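The full complex has more chains than appear here; those shown keep their coordinates.
For reference, chains read A and B in written order, and residue numbers begin at 1 within each chain.
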């Protein structure tokens, strides 16, 4: 199932891994900017034949079984880079998770813990 | 990570589980219809407050590490049911995987093996 086929790696070595950047700690209910990208350290190709088509961003709140979809970002091949910043707000701490999709190399994920108080 | 939080269950008992229906065997490169839905046995609510927002359909080819995104289907709350049929074609056998998202109850998946010859 998806847990067996979504790939993980260190983004410094592997160009497909999405990178999530935002403050380590934010205030509950206050807007902040999260940056999500593929290719931060090693650029991924962006051609019609081979490109990152989309990144989905989720939050998995601590102790809550239900994941929330914060945003879905889709990129036109060649013209759109897999690199966005998105304004979000959270009420509870948890783990941000990004899922990215390469039309050749499939699904990749990464996560970042965030404190919300 | 996503493998730990995407939920699985029997669709006959659990209304969130996506159901994939298509022939068990198809011919390589020939179009066929795949039906994907949430709520086949037990209807899921479809209100603004609580609904299935989207279903993603993937194929994981046997022996290939890279998953392919066949379609993404997004539903307007109330008016759009989480129930689609989509025309696809495959060249190799594998496992169809559906990932569905409820705005309250998060991520759910199911799969169906398909023979392609």
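Everything that follows uses one rule, which is that a contact is a pair of C-beta atoms (placed from the backbone, for glycine too) under 8 Å apart; a residue touches a chain by one contact, two chains touch by 3 or more.
Keep in mind the model is a prediction, meaning the values are calculated, not measured.
Here 2 identical chains are displayed in place, and the whole complex they belong to in this file is assembled from 4 copies in total.
One rule holds for everything that comes next: only the chains that are shown with their structure count from here on.
Chain A and chain B, compared by their mean Cα positions, are separated by 22 Å.
Within the complex formed with chain B, the residues of chain A that make contact are 1-8, 53, 58, 60, 65-69, 97, 99, 101-107, 109, 111.
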